[in-house]
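Incomplete set of chains, arranged as in the complex.
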């Protein structure tokens, strides 16, 4: 089986300081990668470099296209969830899902279903009145909007209670069986079935 | 009166009375002013716009003073109802101020020859209008209504400084605008045939304010107490 | 593809306009602001009709400039701060669309209300009725150009103060100020103002692609 994403020899430098060097890994469909590292080790930087938000110093990032060739540019949508979740205080929970660019052309019912899956019931409340964890759930509901090939999630488990942690773990398993992969970060290995990379 | 359901019930009783007095006073005053009272020897019939212009001007100012008092009470004692009153009064006051500006301009065209001059009284009235706009704009940006009330209360306390300026503008600066005739200390210089209908109109305008304020306040109370039991009871039965 | 670009555009527009309407102040404040700044001039400079009407074109344009400057900073800052922008760059190709949508929204929220207010300003500053059309025409072109410039300024000063974007935008908005003023002045003096409008139009025509592209670049700067 071919990997969806090949990362080769990746190095990043920020303000003249090498953050990580010569990283190599492949992301296979349905399999997960967990990047483990302490504070400031460059996990966030790595995710953003893969997605093209930061220019790496060295190395290549190659994506599989429909003809089984590896390209430098992406041919499909990926999902990225960073430290900041992109939630608008002046929109309701429902609108925060419905008016995301990924929700283009989706039916209302689909959106309701996504929100139900993550256990958000107060869908007509403004997001400004939500707690930190409830906001994170909105972001998790967004995972389900479309069939993304790869999810890049920065610290999925931080600031969550056990219920939400379980929810995520179940969702990841489910999405894995559909052939999606997760590239996640964390400070210590999680329960999720994944190959781990220490940086 | 402090408790919302009490206020609601009490206000249902007085609203009809307020409505009726308003109607009687306004129709009497306006009829008298527009059709019965004598024509002005200088201006002709245009002057009759006075019966709208002057009461609205006085109302625009009085309502702001009323709001500042509400605001003060709200800031110091945090009485919720005074905040709601302030909120309910603001659009009414702004409308009256707009009415002064419009009637004044309409009156100015034939008498002064322009729609607008930059004279002290006109300008200070315009500033009052802007302050109303700022208050209402500020209220609309704050989602939590109680907080919005307090924010607007704070601003209204500062804003009330404009009222003496409007009042005194005709005395302090050389203006094109008429100086005051309504004063508490001396008798009016107008003829009683003109003065009396004006007084009745003014009373009518005040009653109209009380009437519309009560209506607005009822809506405000219902809106804020939407989830409370008494509202649900009232509207389900 | 173009269908999908259109879909994105509508989603961004719907979202941002909804947010703007939730706080009605967003579109009312530029209008009131504009009017207050206009009243400053007769108050400070005196009420002579001839003086005011000769200054009026400049007054209208200074007020316009300032109103659209003050609203500039918010074009991208919120999306950047809360991470929405990251996701746009990851999913949205070409990023051009995003910038264009944002400029459009800024114009709808500030430019449009200002145009309405400019007519009131023209009346109280004693401008003749004939000049209303040129005022509106010059404002359409000028405010759109200001929104474009504003987007670039906002992108360059992302996460910094409102005032930094102002300093970036200010020098470049002077040509617009001069042209806009000239349009109105010429029309008052019954001269031909078409040439100035043409220049403003040309600036806009060059500006839309060029400034949008530069803005994309400027936004990307915040990423590495």
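The letters A, B and C name the chains in turn, as written, and every chain counts its residues from 1.
In the analysis below, a residue touches a chain if its C-beta (ideal position, glycine included) is under 8 Å from a C-beta of that chain, and two chains touch if they have at least 3 such contacts.
What you are looking at is a predicted structure, and each value in this text was computed from that prediction instead of being measured.
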Stoichiometry of the complete complex, in the labels shown, is A x2, B x1, C x2
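One rule holds for everything that comes next: only the chains that are shown with their structure count from here on.
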More contacting C-beta pairs: B-C or A-C? The answer is A-C
Per the C-alpha means, the centres of chain A and chain B lie apart by a whole-Å value of 57
List the centre-to-centre spacing of chain A and chain C in whole Å, with centres computed as mean CA coordinates. 37
Contacts with two or more other chains occur in chain C at residues 23
Residues of chain A that contact two or more other chains, please. 90
State the interface residues of chain A toward chain C in the complex, per the touch definition above. 48, 51-55, 77-78, 80, 82-88, 90-91, 95, 99-105
Spell out the part of chain C that touches chain B in their complex, as residue ranges. 23-25, 28-29, 32, 35-36, 39, 42-43, 46-47, 52, 123-124, 126
Contacts from chain B onto chain C in the complex sit at residues 114-119, 123, 126-127, 130, 133-134, 137-138, 140-141
